[in-house]
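Missing here: one protein chain of the complex. Every other protein chain is in place.
For reference, chains read A, B and C in written order, and residue numbers begin at 1 within each chain.
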Amino acid sequence: MRIGILTAGGDCPGLNAVIRSVVHRAVVGHGDEVIGFEDGFKGLLDGHFRPLDLNAVSGILARGGTILGSARLERDRLREAAEHCAELSTRYGIDALIPIGGEGTLTAARMLSDAGMPVVGVPKTIDNDISATDRTFGFDTAVGVATEAIDRLKTTAESHQRVMVVEVMGRHAGWIALESGMAGGAHGICLPERHFQVDDLVKMVEERFARGKKFAVICVAEGAHPAEGSMPYAKGEIDQFGHERFQGIGNRLAAELELRLGKEARPVILGHVQRGGTPTAYDRVLATRFGWNAVEAVHRGDFGRMTALRGTEIVMAPLADAVTRLKTVPSDRMYEAESVF
Amino acid sequence: MRIGILTAGGDCPGLNAVIRSVVHRAVVGHGDEVIGFEDGFKGLLDGHFRPLDLNAVSGILARGGTILGSARLERDRLREAAEHCAELSTRYGIDALIPIGGEGTLTAARMLSDAGMPVVGVPKTIDNDISATDRTFGFDTAVGVATEAIDRLKTTAESHQRVMVVEVMGRHAGWIALESGMAGGAHGICLPERHFQVDDLVKMVEERFARGKKFAVICVAEGAHPAEGSMPYAKGEIDQFGHERFQGIGNRLAAELELRLGKEARPVILGHVQRGGTPTAYDRVLATRFGWNAVEAVHRGDFGRMTALRGTEIVMAPLADAVTRLKTVPSDRMYEAESVF
Amino acid sequence: MRIGILTAGGDCPGLNAVIRSVVHRAVVGHGDEVIGFEDGFKGLLDGHFRPLDLNAVSGILARGGTILGSARLERDRLREAAEHCAELSTRYGIDALIPIGGEGTLTAARMLSDAGMPVVGVPKTIDNDISATDRTFGFDTAVGVATEAIDRLKTTAESHQRVMVVEVMGRHAGWIALESGMAGGAHGICLPERHFQVDDLVKMVEERFARGKKFAVICVAEGAHPAEGSMPYAKGEIDQFGHERFQGIGNRLAAELELRLGKEARPVILGHVQRGGTPTAYDRVLATRFGWNAVEAVHRGDFGRMTALRGTEIVMAPLADAVTRLKTVPSDRMYEAESVF
Partner (left out) sequence: MRIGILTAGGDCPGLNAVIRSVVHRAVVGHGDEVIGFEDGFKGLLDGHFRPLDLNAVSGILARGGTILGSARLERDRLREAAEHCAELSTRYGIDALIPIGGEGTLTAARMLSDAGMPVVGVPKTIDNDISATDRTFGFDTAVGVATEAIDRLKTTAESHQRVMVVEVMGRHAGWIALESGMAGGAHGICLPERHFQVDDLVKMVEERFARGKKFAVICVAEGAHPAEGSMPYAKGEIDQFGHERFQGIGNRLAAELELRLGKEARPVILGHVQRGGTPTAYDRVLATRFGWNAVEAVHRGDFGRMTALRGTEIVMAPLADAVTRLKTVPSDRMYEAESVF
């Protein structure tokens, strides 16, 4: 068999582990050939690809990023791909395509699958917001990076009697904020799933100081929103240059808290460090299992589906399930974390 | 309510996170009192305990070990505890006991529960071998430590054209070896669940060298055994002092491989570093959830059971389930890892 | 003897290691008493202090921050302290004061010393900009955190063909940017010591892309400045709210590069994570040696000086030397790093 593989969408730790695992299983286990398309679907359309043998994937297991490159998708070109997918399969001589990516990629994968291409998807998102799988690789690494940052910030906050506001990734789903906030012992956690009252945060900090705990760390998802009217001071207007006065909720919340509390409040925006670098052991194992099982699905002819973790098992889920509903943080998980506002 | 808590058996990263979580939930969420017995069941029998308030658990979330201490159990004294458990509950005025521990501890917890004590267990094992729960805290940290060691050993092995044999924890279940071996990309993995043929390992290493990859890393669980007769050279006899000629499978396997391969083979025994130190974010979250849910179970009167992870949920499992069957690595998981021998 | 100790100025990893070392050496080695003033010189003036025995410093060696707290100094109150320093010594019954801090603190220490107080200083600065000592503790940790961030950003930059701009600490001296830039292999390094030409950075990135290396990482000190007129697009005007359009050089440089290069350029502002958390082994050893030698200086009556590293030795340097001249990055060190712009 000849299998094509590509990585699309934002990168995330573990992509290389999937690629390596697919190549190992396909080449060693089945005697297949594997080719890798460069820069996601672009490579598929433009004919940029290279053969992937054991040497090509040597030493990449622990490396962040993706050796195949990635690029955001353009919808028009994807439609083009779907229309010509039979022709594409023939052109490259591939019996199956394994696209690794997030919601957008899996939607595209589904289009190709519906158009007749034999596709097995591998889900990928830093944000852990794909509902068909218990967890996605990359998430554990992001939570680890954010937790280490919170650990570090706690000691400096305490020494200076400060409030620290850490902004972590998560535009629509607050999993990274929830788990890094729990793991780091943040005193406040703000999620996209629930509009928070700044009054409540102010009260919490004041009570801590009253109890002699003279610092606080608040972990806020980039997609978190204050309840309407709850941030009267730091308004986030648009200035004459068309820029928001505050770039991002972290900066804005820190400004508001400093004004309301009369204490130093400092924002830290973690940004891209959360998605780069060596994956954790957890993510490497999950990514490796996804890759292995994707190849097995190809050989079973189990197309139009994607690998998913359920409990301790890797199962195959319909591609449709990946994209119908975003997996957000449910109320009972928020309750469990105690400090969600 | 007044809740007693204790940690028993070998320590493992995340114990303090459970203790902190129990105290937070009980004190802040329910207005309970919590007391901590020292050195496991010994403290319960001998009356060594201390009150645990918010200050007592401040700053312990990320700390390894257990602030309550731990001690291995003596069976006789446990029976004594079971016989007098009503009296013990009265003596300390506790409405419930939350013992945190492994198989031995949970067996003891069941004895106490059967004797009438209101008990909610929290499972703990570095080895991840409790069948009633998908994962136990501490395991992820141990795998992380072992994986980092394999990462480090690979570069030094490669530079010197050596075989490295890393012995990791796991007397009866090979989960740590399996997952750190997969995450670290070990070329051979030996588990307690399957007797390995040294011939196969020798062949694998020779093939690697033939392909120009002039090193190999083998990850072996401390409880792994060679198939009978497969280690003719490094026999592991007992010497005149009553000591084994080779302490542990790692030392023995390295000696055998060096003799058979005519290449340097070096053992590294990771030992106790796997069970100490700061827990990973994953383990802190799981431990915190276990603690929170244990307190909720106490308040629901859901006794004789223990917290367990199933998929993404924390559920309550009968204490009996924890101890009836060891969760070992099944064949399909071995197959998935490719390099299990 | 009775020794007072305090930490002042911004916190930095290793402060607790100094405190612990002073207490160990003074109490165990000399049978002294040690008291710790809270929140820097404020505690000295306001009488907030506590005895520090072995138990008080147990377990703090690896902890970031300072158990004594810290606060920025007000000049007026310091003058007050200098005027009453004899009285202060009598009030607390201290035979010597060991203030640990940066330029401001050591200036204050010198004032007190000139006014007659027996003072032994310990220098502290994340920025490594005190000229009397080869290195200061905290710097190695900050460089380590920044280097790990660059390592992580490289993989994500490469996957997306992006330019990453990492802003690290260093208002007046570029040591953190220099060393983390070298250690992380940044393709461009911008320091406060030399005004950089954006044109040169643009050219470097374009040449990299031309050579097939489709990403770049630029490490910029927070105090770095572009040569006048070299950033025509991202001007950093002040908006109607009195806020700079770009907060900090990192954001501004990324905006300029994106416009000039026509490629994605993303800023990452590391901020306070650089100064918090567990110190590296290097910083713990240096801090411990500083503490030990400060106590020995007290017992030798070697006052008005501070501990300093020279080569492999700890020596005593006049407090005056600490504050006369900032240790900035000399040209030959920039040259050595190759990628300084």
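Going forward, contacts are C-beta pairs under 8 Å (C-beta built on N, C-alpha and C of every residue); 3 or more make two chains touch, one makes a residue touch a chain.
Model, not experiment: these values are computed from the prediction.
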Give the labels of the shown chains that the missing chain contacts, considering the complete complex. B, C
Only one of B:156, B:197, B:230 or B:312 touches the unshown chain, namely B:156
Return the single residue from C:3, C:61, C:297 or C:316 that touches the missing chain. C:61
Contact with the hidden chain only, please: which chain C residues? 24-25, 28-29, 58, 61-62, 134-135, 140, 143-144, 146-147, 151, 179-180, 182-185, 213, 280-282, 284-285, 288-289, 292-293, 310-312, 314, 336, 338
Listed in rising order, the chain B residues that touch the chain left out are 7, 10-11, 13, 15, 63-66, 69-71, 145, 148-149, 151-161, 164, 214, 237, 239-241, 243, 245, 247, 251, 266-269, 271-273, 275-278
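What we mean here is this: only the chains that are shown with their structure count from here on.
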Going by C-alpha centres, which chain would you call the most central? A
